[in-house]
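Heads up, one of the protein chains got dropped from this complex, but the rest are sitting where they should.
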Amino acid sequence: MSAPQAGTPSYIGRRMPRAEDTRLLTGRGVFVDDIALPGMLHVAFARSPIARGRIRSIDTSAARELPGVHAVLTARDLARFNIDLISFFLVSPSIRIPPLAEDRVLYVGDPVAMIIAQDRYLAEDAAGLVTVDYEEEDPVVTIADARRGSLVHAGSESNVAAASGAEEPDEDLEALLTSAPCLVRHTIRHQRIAQSPMETRGVVVAAHGESELTVYISCQSPQMAARYLSMAFGIPQTGIRVISKDVGGSFGLKVQPWREEIAVVAAGRLLARPLKWIEDRHENLSASNLAREQEIALRIAFDEAGSILGSHVDYDLNNGAYPHGPDSNLAAMMFFWAAHRMPAFGFRARGWYTNTPGLGAYRGPWAIESLARETALDIAARRLGIDPIELRRRNLITKADQPLTTPLGIRLEDITPAECLDLLLQKVDVPAFRAEQAAARAEGRYLGLGITTYIEPTAGSAGISVLSTDVAQLRIEPTGKVSAVLSTHSQGHGTQTTMAQVIAERLGVAFEDVTVYEDDSSRGGFGAGASGSRQAVAGGGASIKAADLLVDKVRRIAAHLLGADPAHVRIQSGRIHVDGAGEKTCSLRELAEIAYGEPERLPAGMEAGLEAQYRYRPPPVTFTSAAHACIVEVDPDTGFVKIRRWVCSEDCGVMINPAVVEGQIAGGVAQAIGTVLLEEAGFDARGNPIAVTYKDYLLPAISDVPDFEYVHASTPSQAEGGFRGVGEGGCIIGPPTLVNAIADALSPFGELAPLELPLTPARILEVIEKRPLSGASPASSPQAGQPSPPSVPHSPPPPVEKPTGTRPTIDGLWKMVLATPMGLQQFTARLAANADLLTGTLQSEMGSQDFTGTIEGNALRWDLKVSKPMPLTLKYDVRIEGDRLTGKVKMGLFGTAKLTGERVPE
Amino acid sequence: MKPAPFDYVAPDTIEDACKHLTEAGGGATVLAGGQTLMPLLALRLSQPFILVDINRIAALKGVSRTDGGTRVGPMTRQNEIIANSTLAAALPLLVTATRHVGHWQTRNRGTIGGSIALGEPAAELPATAIALGARVEARSARGTREIAAADLYIGPYSTALQPDELITAIRFPEWPAGTLPLFREVAQRPGDFALVGLTGAVTVEDGRISRAGIAWFGMGPTPVRASQLEKALLGQRVAGLDVQALAELAIAETAPFDDHHATAEYRRTVGRRIFARTVSEQLQPRNAT
Partner (left out) sequence: MSQHNIQVTVNGRLHTATVEGRLTLSDFLRVEAGYTGVHIGCEHGVCGACTVIVDGQAVRSCLMLAVQADGSSITTVEGLTAPDGTLHPVQQALRDEHALQCGFCTPGVVMTLAALTSGASKPAARTLLDALSGHVCRCTGYQGIRRAAIKLAGEPGAKK
């Protein structure tokens, strides 16, 4: 493939002004609420005022009679669509998730009826006229409630939504921890966070008959939304066109359409009228999926010199009633110690159903690993009397240690947290700060310094089918200008700029001559858009590869037309030049006109036009590393925190646009500041949300966020272009950096333990005064460092029937689907029975593998050892009924997955 | 979040406004700057039958000097208060306190009368009106009366104003030259309601306190006048004030509560501290002897 076009101004690495900005600055952007269609009606929802109860009856008659109201719909009206609210990984949930509440409501704000009216004012008037008779029940609100309370989802075995990790304590690890020279215990209770994009969710739908839809939606990828809608409704994706031009932020909230959007699409199909629903802020803060409510108890054992000997994590995550996907946050466990020398690690992680809004994604969903690890390391440093920077150096994996594979199977080749730390310390004079800190303390002023490191898996695609690939379709138009249709999507990411920079540089054309389109699912192909800090890596890689294909074609045509060697042809600023033959030149436009309009002048057999497409598969994961430092001053009279300085040293590989990179980091760190100091989407004991406006849900203001300083390391990655992701990092490393700075400032008074977020002034003053001031209830904290009581089973017993006495026909070829949390995995297995002995061969993408097992009646059991993504023994437990099979597969630390299958006729 | 239906009138005169309020028989709500009322309407927490918009009544606007002090029209916008030179000279505390109300954009609409009539317990202006000894002129079709700001607040968002009454003036007494403002607000972000707020005016003559008006906001179900403190300060030498000892007295009449932003005990603790800090920073340096 071609190298970048020599001699063309380099766009990669430049702070190009953004292509998006002109329309956005002049009010000419197109957000979903800016769409108006002829005959369009407006939707409002009547929502549950109670957190849990049975619906005895719904009376919609008064609402229907209000002039201007076209329809009032309940779950019964949408039943005919058989809607399947799958997860982001396109897996069907194990619980029933109806778009509108059926016989039960499961959280305050649960949508019960939808009103369709002439305008939103009337729709809200009518929503107030819907009367519902509820039989109220005591709700399950907190994780502690979920452990002991009644079942959130009737018919499930427990309130455990998902589980991973070791079911029983590992005796060796326990012995190691309890006998270690220093054992540090750390407990964190993390509050619920509202993703809070400034544009709320919203959808406009126009149905064109039964199987054709145009949907305008605020989302993270029109391609993903179209695929999701197709699967949720069971209609062909070819009939669904999703358009999403400008999106006012998302941060994980809009990663998939959810109950309300789906209900609106269903109603649009039902009524055959264009419909609009724009979530209002009250709905957004009270009834949208939220994130992050979790508890963690961490133990770390050290030797006297501060080397880590082992660690254990006990972790619980509030999944709410209807999570986007049941989640025990396995990613947090996988990456917890990935950048450290960690001889022995164990964990137990569980997600819990409660009567609160469902768990959604939020920027760096696994961020608890950095928060827990980095804050505990500082506690350990104080306990051991070792400088926190030195403690990190003793345990971090450096460049010299790599490549290596971590005990959890993560391959590390180029992580650089230790190197980022070195660069950070060139900018932050720690000895000078310590002197200033000592002098300030003598005056009764309390300064603190927090320093942290982390690595972040970006553009992870291994084993996650929806994140595997991205596509770029490039066209040099007959006018010589370039159209790029990409599967990227911006909710503020600026991909219309960054991708154009990549393409312009690679093609050798002016940046202004490249236009990126990513707003319409009917143009281009599937890609998941923004998710997991992937777009620079996956979209950038696809853009480079597609551009290279085009360059190659241009060279061949130019060589043919100009009588030159293709190797000597280059494109510079939109003109074709031939090295060593200055007279042989033409414009890209002239060449394009020939390629489209006079194909007979092209080399024999060449396809006309100048179009190329490349679907790029990035490396399984690309790591970004960083080290941050923050300096704060804590007011000992009020508990207020002033952030005086924040330095970000990060390695996100080759930067496409440093201003965009810094914007991503700054936005993430600002959100981190909100998480640590301000934001809390809390609930009272009855499950009522207590922060339903921006007067109570406190977002950081300009005065809360300092000027950030940056150091960029820029180690090229192995991905095409050398890029690494940078979207989530600030939100992951930010919280522990700020907490550590505050804890350092408070160290003369005591530890911030247990750590309860947000660190309100009252909580901080509590540490200073050593008496209760914040009203935090210690009852809701997890038992610090103790393994949780064993009264509740770790994972839900699988819904497997007892074996029956009669043996079905086992022999033959079976097609099976395993529903893992990361998506569906399909494979085939040939089974053969020989008395009570089972033999078989499993055939998948990864290859084929033989196994043996046992047969008892219709019950089959076998074990399969796999090496990817890590060494694991998969325990299959399957029942055969005729030509179908069902069962479960225990996947070690990864929890249990449902297996279904059917016989393949031969 | 759209308001429920209501009738809307925008009278040009006080008399007309009072007539509408009387006719509505308690079903009317007065729309002043709207910076608090409009969110309540949008959330449908307030659903009046009729909204009486007083923004077109010229007689309710402006600042004037009177015999006994300063008259401020209730429809004077908060940013007009901040920019007013008469008030800067006569009532610097009012100007300082108003700078902390909401945001610059909301102060362009928000009015002093609206804030005082609403009686948000954590707001700056009701407490400042109490501290400065303001009296509120209330007019209805039945007549006109004056209510001391200190008597105006009877509970959270609840005032002694009758449903048919309209605030037509806020009268501030004269505070002599040598009066110093004391003001400190502890809030998580600019524009937020206070976790704890202290507002006061202290007149110092020959190094001794001759007059003091001090009130708290965010420290109870209503703004709270620190009357015991006011009495204790009279006649004291500023330089010799034992602020630590006075701090307990300063919060003696407060009745803060727990909410999800802070506990009552936090508010009392910080109240004592900011009283001491504010006096020592804003009062004592200017009266060193």
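In order of appearance the chains are A and B, and numbering begins at 1 in each one.
Here is the rule we go by: contacts are C-beta pairs under 8 Å (C-beta built on N, C-alpha and C of every residue); 3 or more make two chains touch, one makes a residue touch a chain.
Quantities reported herein were computed from a predicted structural model and do not represent experimental measurements.
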{"item": "Interface partners of the hidden chain - shown chains only, full complex considered", "value": "A, B"}
{"item": "Of A:77, A:145 or A:246, the residue in touch with the unshown chain", "value": "A:246"}
{"item": "Residue of A:663, A:682 or A:892 touching the missing chain in the full complex", "value": "A:663"}
{"item": "For subunit B, residues in touch with the removed chain", "value": "1-10, 31, 34-35, 38-39, 41-43, 51, 53, 55, 102-106, 108-109, 189-191"}
{"item": "Residues from subunit A at the interface with the omitted partner, ascending", "value": "15, 17-18, 20-22, 24-29, 31, 33-34, 36, 121, 196-200, 246-249, 251, 278, 280-281, 490-494, 659-660, 662-663, 666-671, 693-695, 699-703, 705-708"}
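In this text, only the chains that are shown with their structure count from here on.
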{"item": "Contacting residues of subunit B [partner subunit A, same complex]", "value": "1-5, 39, 43-44, 186, 188-193, 195, 258, 260-263, 265-266, 269-270, 273-274, 277"}
{"item": "Subunit A to subunit B touching residues, read off their complex", "value": "120-121, 124-125, 128, 280-282, 637-640, 677-678, 680, 682, 690-691, 693, 695-696, 698, 700-701, 703-704, 760-762, 765, 769, 771-775"}
